[in-house]
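For this view, one protein chain was removed and the others were kept in their places.
Let's turn to chain A:
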Amino acid sequence: MSDKTERPFLEGWFTRDEAGAALIGTRCTSCGTYYFPRQTRFCRNPVCEGEQFEELALSRHGRLWSYTNACYQPPEPFIAAEPFEPFAIAAVELEAERMIVLGPVVQGVDVDALQVGMPMELVIERLCDTPSERLLSWKWKPVV
């Protein structure tokens, strides 16, 4: 167990409530388009001039659109553990939002355990440790 202070690596991008982990998105109140990361100023739909948005939790489940892994240590600002541990990356399709969202896959799940089309759920897990803090991120996890 770590006694480091835990905090999200980004503020306002994801949350954890009674129902579990969720990405925080917005939805244009004029045309219904979803945004992640949050869009609050103007709608990017070319036929919509909407400037009002509601904030909401995006779907917590989706289908695996595609996946890969990082076999080599990515460059900064990635913060690597010593030694670097390869990890998988998922692109997950959210049905209601009709969008694809990227994210790391939870620790311990490599590409061998993944298959395009499989159900995935959003969780929050350690992204990395700094000398003083533990940074948390959203991650994708296969639904068992």
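We adopt the following convention: contacts are C-beta pairs under 8 Å (C-beta built on N, C-alpha and C of every residue); 3 or more make two chains touch, one makes a residue touch a chain; residues count from 1.
Criterion: contacts and distances are computed from a predicted model.
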Which of "BtrH N-terminal domain-containing protein", "Lipid-transfer protein", "3-methyl-2-oxobutanoate dehydrogenase subunit VorB" or "Translational regulator CsrA" matches, in UniProt, the chain that is not displayed: "Lipid-transfer protein"
Absent chain, residues of chain A that touch it: 9-11, 28, 31-37, 44-48, 65-72, 74-79, 87, 89, 91, 96-104, 111, 115-117, 127, 137
